[in-house]
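All protein chains but one are shown at their positions in the complex.
Chain lettering (A, B and C) follows the sequence in which the chains are written, and residue indices restart at 1 in each chain.
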Amino acid sequence: MAIPTSKRRNKSRPWSARFAEPVDALTQRFTSSLAFDRRLAQQDIAGSLAHARMLAACGVISARDGAAIERGLGKVRAEIASGKFDWSAGDEDVHSAIERRLTELVGEAGKRLHTARSRNDQVATDLRLWLRAEIDAIDGLLAALIAALAVQAARHAAVVMPGFTHLQVAQPVTFGHHLLAWAAMLERDRARLADCRRRVNVLPLGAAALAGTSFPIDRAAVARELGFEAIAENSLDAVSDRDFAIEFAACAALAMMHLSRFAEELILWSNPRFGFVTIPDRFCTGSSIMPQKKNPDVPELVRGKSARVFGHLAGLLALMKGQPLAYNKDNQEDKEPLFDTVDTVKGALEAFAALAAGLKPQPKAMRAAALEGHATATDLADYLVRKGVPFRDAHAAVARAVKAADAAGCDLAALPLNVLKRFSPKIGADARRVLTLEGSVASRAHAGGTAPAQVRAAAKKLLQRARR
Amino acid sequence: MAIPTSKRRNKSRPWSARFAEPVDALTQRFTSSLAFDRRLAQQDIAGSLAHARMLAACGVISARDGAAIERGLGKVRAEIASGKFDWSAGDEDVHSAIERRLTELVGEAGKRLHTARSRNDQVATDLRLWLRAEIDAIDGLLAALIAALAVQAARHAAVVMPGFTHLQVAQPVTFGHHLLAWAAMLERDRARLADCRRRVNVLPLGAAALAGTSFPIDRAAVARELGFEAIAENSLDAVSDRDFAIEFAACAALAMMHLSRFAEELILWSNPRFGFVTIPDRFCTGSSIMPQKKNPDVPELVRGKSARVFGHLAGLLALMKGQPLAYNKDNQEDKEPLFDTVDTVKGALEAFAALAAGLKPQPKAMRAAALEGHATATDLADYLVRKGVPFRDAHAAVARAVKAADAAGCDLAALPLNVLKRFSPKIGADARRVLTLEGSVASRAHAGGTAPAQVRAAAKKLLQRARR
Amino acid sequence: MAIPTSKRRNKSRPWSARFAEPVDALTQRFTSSLAFDRRLAQQDIAGSLAHARMLAACGVISARDGAAIERGLGKVRAEIASGKFDWSAGDEDVHSAIERRLTELVGEAGKRLHTARSRNDQVATDLRLWLRAEIDAIDGLLAALIAALAVQAARHAAVVMPGFTHLQVAQPVTFGHHLLAWAAMLERDRARLADCRRRVNVLPLGAAALAGTSFPIDRAAVARELGFEAIAENSLDAVSDRDFAIEFAACAALAMMHLSRFAEELILWSNPRFGFVTIPDRFCTGSSIMPQKKNPDVPELVRGKSARVFGHLAGLLALMKGQPLAYNKDNQEDKEPLFDTVDTVKGALEAFAALAAGLKPQPKAMRAAALEGHATATDLADYLVRKGVPFRDAHAAVARAVKAADAAGCDLAALPLNVLKRFSPKIGADARRVLTLEGSVASRAHAGGTAPAQVRAAAKKLLQRARR
Partner (left out) sequence: MAIPTSKRRNKSRPWSARFAEPVDALTQRFTSSLAFDRRLAQQDIAGSLAHARMLAACGVISARDGAAIERGLGKVRAEIASGKFDWSAGDEDVHSAIERRLTELVGEAGKRLHTARSRNDQVATDLRLWLRAEIDAIDGLLAALIAALAVQAARHAAVVMPGFTHLQVAQPVTFGHHLLAWAAMLERDRARLADCRRRVNVLPLGAAALAGTSFPIDRAAVARELGFEAIAENSLDAVSDRDFAIEFAACAALAMMHLSRFAEELILWSNPRFGFVTIPDRFCTGSSIMPQKKNPDVPELVRGKSARVFGHLAGLLALMKGQPLAYNKDNQEDKEPLFDTVDTVKGALEAFAALAAGLKPQPKAMRAAALEGHATATDLADYLVRKGVPFRDAHAAVARAVKAADAAGCDLAALPLNVLKRFSPKIGADARRVLTLEGSVASRAHAGGTAPAQVRAAAKKLLQRARR
């Protein structure tokens, strides 16, 4: 992280009048947050505008000063947007930089902006505004990925593949059903983020340094203008609370964990022994030494990036552990992990939405794999149950048949009827149907089951929710 | 963790018929979960009862078998409750143990119970039922602690103490206000747990091993009987999803983080240099070597225990990373951290509820500390603002006065008026009032501010919510 | 975690004389460590014996008292070993329990044992003694697992399998070479543990509570008797240092991470699409619903258990963060994660040593997989380099040949010579040899390479080091 060398020292700090010596250059570099909190500049200006309007409305500053601040902040915003803002002036943080520039532009009115607030409540407000918007963006990306999965699922609702538990062949499932399992995880992520958003969307401003302010402020007006749903009810808590960042990081960690599982399967399925899906070349990279390689880099990176977000969550919790009230400088360390978490989640979701739409299932390879591993053994046991055999006995009978099939080097479904009958006299010719892959998947026709009709219905519902 | 030595080998396993050799003794010990999943016995029985009733209602088993199962499970439940159940029979897990005993008690009907389900959906159901109840218990403990804090806050709403930022004296606050900051954190914990509970309260049963079942089941009926709000919509996801455990662990980690901050301050305040509160002897312990010691063990342990819960959260996320669908044995590792998280949170909340009610503030020590550190400097700056000085200039003027007070070895509020005037001619005799501790706290009279009236109103609201 | 209900209250605590009220029952339960620190009983006695002998030798206690203590501790040791010790007497921790019993047995001499020490230095000593022995045990288990791998590697040094990068076929390797990769990881674990052991093996005793003691003690004598290599050089540090536990947890986390990778591959290879190895039935378990299942539970659990140890490490670091000197009660939370880490690592290593010895490679399946994925493409590029083509151009030429093979639906090695020549005129008949699996592995004949001779030599070296 490059830390800008400041051009000036703390003579110009907004708090320097009581200090006997200027801040040490190393300390200045070490404590400055400008290199990363610049990212909050637009939110900082939006918050200041709302604050200034309220101060003017409440008579804490004059209407004229209010207008000057508004004009000045508009200019600062434009300077930042156009890249003309001077970030190298040695300011301590984004708040100081903007206030400094505002005062250069509008004079004394600029010095009145910080009335009735502190950087403690200001930065919490900025961060919440920023995170709220990012949550909305992530929600959109989640919806897009879910939609891509649902579209693919509907298309391939009847493609049969082996379902695994313990990575051993368990029962046949449909490819569509499997895709919707990933979508189901992502739907929970959306729900969690929506809950988190409500707790992010609370106004700290008005808490000032920690105790509130002696000016007659109108916090409700500021909340309304900035779109906050509620006002932080305790000023000491408001300036020191970083729950919203940690809760978001936990939501992000879960989402990345889901993507890591999705990724793991794409990687497995791309291996030639599986060959269940083809990832288009445009999402792969090669090797500098091995001419034949086509590597599933995108899912591998996403799997890897999940760990990074887990680390940020662990770090943020440790950061807040045991901090006495109210604000401590430790809290400055909340931003970089939060920013990186947002960037990582967004990047991974974007990459996977493109990938998901481009995935090409290979039904032949899937079918071949499903025909190996006695995938319909449970169906035969269920068949026996329907003939009156207690499940536990049916299970044992079929297990013995499986052992025989293994010894014969074939799949259970390939054993001749007369051999099967040896394991239970109740096995009739109609058992053949339940031993087929299609019979197996079609029979799981209840809500949540793998039957093609269920998958189509579920995909439709998901798509509607994703596009809402 | 003591692992019971099993008396028998896998001849009796519910799945052993296809195996060529018995399970190795070490493997059996290594893979058994009975030592810890016994804790789910009552939930396992409740789930089995609902499952059996549904099977009978749907005609999958006979009414007579249904009745036998119901009778048998009733007996098993009683045996477990009375401590007569034989846990040492070498069963693999709680599900197998109960099914084994049921079959001993009711014969063939017992072998029919496992129709249309798998341990994969069964354990997920058990765990969700268990966690739902524990969330309710934790919510009650949170409410009790909030209530204890609110009662104390109302009682001590006007006791003035120094508010700190960076552990430096910042501004005067009231002790009640500080207590309510902790309560505000805990209120968020309750809200988060309520959101989490909705995602816990979803029925996995019916997913069977991973693909659903070929029997005509009625999942809605099972959900109704067990009080689940929704049905897991994808069977592959249903058996492999542990989001609910991780989301809960994240909620628990945040709650413990809050308690760690609360604890940190109790420890600080118990130090003789602060002496802000007295922790009754009954919550303290002594030293084996130092005869004078009275140590705040309870808050220290709670602070320490927060780390343990952070660790469990980190572990659970890493556990699920990159797992292919559907169920893998790795998931068995979800239980011990989850159980320990619940126990730790409950223990800490119970301990703190008692402690919070017993805390005795020491207003004199608080006042002495608040009179040191120029706590009302901001009030003087605000005073100047009200006299027309831009805040930034007012800040600088007061900073210079503080420097002078430091040089004189006294607090800002103790500087004579004529000295103060040197830093701004606008300082008049009426400045004296804003420099008092009482004037300062009383002036922060908006929502969320530290003024005694605000604190009383906030405490009342909190108490109502806590007792709802 | 069952916390024993105590029979008595703190009237009997070794520190209760200054307390105005007895310890609250909940607090007593909450703060007691006896349920888990009992595990240190033998180490506690060993430490006390060495301490008492030194006190007597230095004249701090009389020879007679020393002898009484020695006799008494011998009895206590025997009572504990035989299960007759009364752990339910409500003692606070293992140290108090043993001192209490000692005093019951030998009277006044028992009350002299705690001269010149504190539980702070005592528990640190106990924990170090215990961990030192466990490190030695783990080292032995690591050596055994390495030996099992080396034996298998030597046996299967020439069995060819596909080596993967990005889980795509990369180049042929030998099974023996792959086994030795795991062994190489475990060798680093041994080296790390040996380094860690030196830092564990340092004596805290003599630090007393935190400042040292006013008695004329001989710390070197105690260190000698207990086999410590060094004496903690600063008493404040000695009682609050838990680096040794954290460093050990980091070593354990790395070892478990290695086993998780090993486990992942066993799981992959057990999948029927791979079928590279057979895990004997005795290490597998089945399914309660699917009669055909044989699941690789042991590697799955080991993979899962790695996460648990990662969690403990994260928790221990967070535990120590920001603790002021010297001992704080938080430190009591070091034991359970440390104990569980040791148990988990030992269990996983034992399980894997048995498994590793029982693994059966399936050379046919390995070979079939190696013949798919153009595994020898690099060999052809290297061939061209030897004919004078720059590597980068050789790489490109072979890549085009691979593309053609893909289009033709065959492996690169199966393309006829005349087709191969199209991509580079330098390809001659002798290229055929480098395209074979055997030619490829044999050619990597330098130190660390996959050639069978290299593997055999490496296995021999490893075996010697493991058996040293």
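Structural remarks
Here is the rule we go by: contacts are C-beta pairs under 8 Å (C-beta built on N, C-alpha and C of every residue); 3 or more make two chains touch, one makes a residue touch a chain.
Quantities reported herein were computed from a predicted structural model and do not represent experimental measurements.
Counting contacts over the entire complex, the absent chain touches A, B, C. When the omitted chain is restored, the residue from A:50, A:105, A:277 or A:319 that touches it is A:319. Of the options C:57, C:137 or C:184, the residue whose C-beta touches the omitted chain is C:184. Among B:412, B:434, B:447 or B:462, the one in contact with the hidden chain is B:412.
Considering the full assembly, B:270 is the residue among B:270, B:306, B:344 or B:450 that touches the omitted chain. From the options B:59, B:107, B:227 or B:291, the residue with contact to the unseen chain in the full assembly is B:291. Within chain A, the residues in touch with the undisplayed chain are 1, 10, 13-24, 26-27, 30-31, 92, 95-96, 114, 117-120, 208-209, 280-298, 300-301, 303-319, 321, 328-333, 336-337, 340, 343, 347, 350-351, 354. Residue-level contact of chain C with the missing chain is found at 14-18, 20, 99, 103, 108-116, 120, 163-167, 170-173, 177-178, 180-185, 188, 191-192, 195, 199, 206-217, 219, 231-241, 243, 246-247, 250, 253-254, 257, 260-261, 263-265, 268, 303, 306-307, 310, 313-314, 317-318, 320-329, 378-379, 382, 385, 390-393, 395-397, 399-400, 402-403, 406, 434, 440-441, 443-451, 454, 458.
Although one chain is not drawn, its touching partners on chain B can still be listed: residues 164-171, 267-268, 270-274, 286-297, 300, 314, 317-318, 321-322, 369, 372-375, 377-378, 380-381, 395-399, 401-402, 412.
Convention: only the chains that are shown with their structure count from here on.
Mean C-alpha position of chain A lies 33 Å from that of chain C.
Centre-to-centre separation of chain A and chain B, using mean CA positions: 23 Å. Multi-chain contact residues of chain B (touching two or more other chains) are listed as 14-18, 20, 114, 120, 208-209, 303, 306-307, 310, 313-314, 317-318, 321, 328-329.
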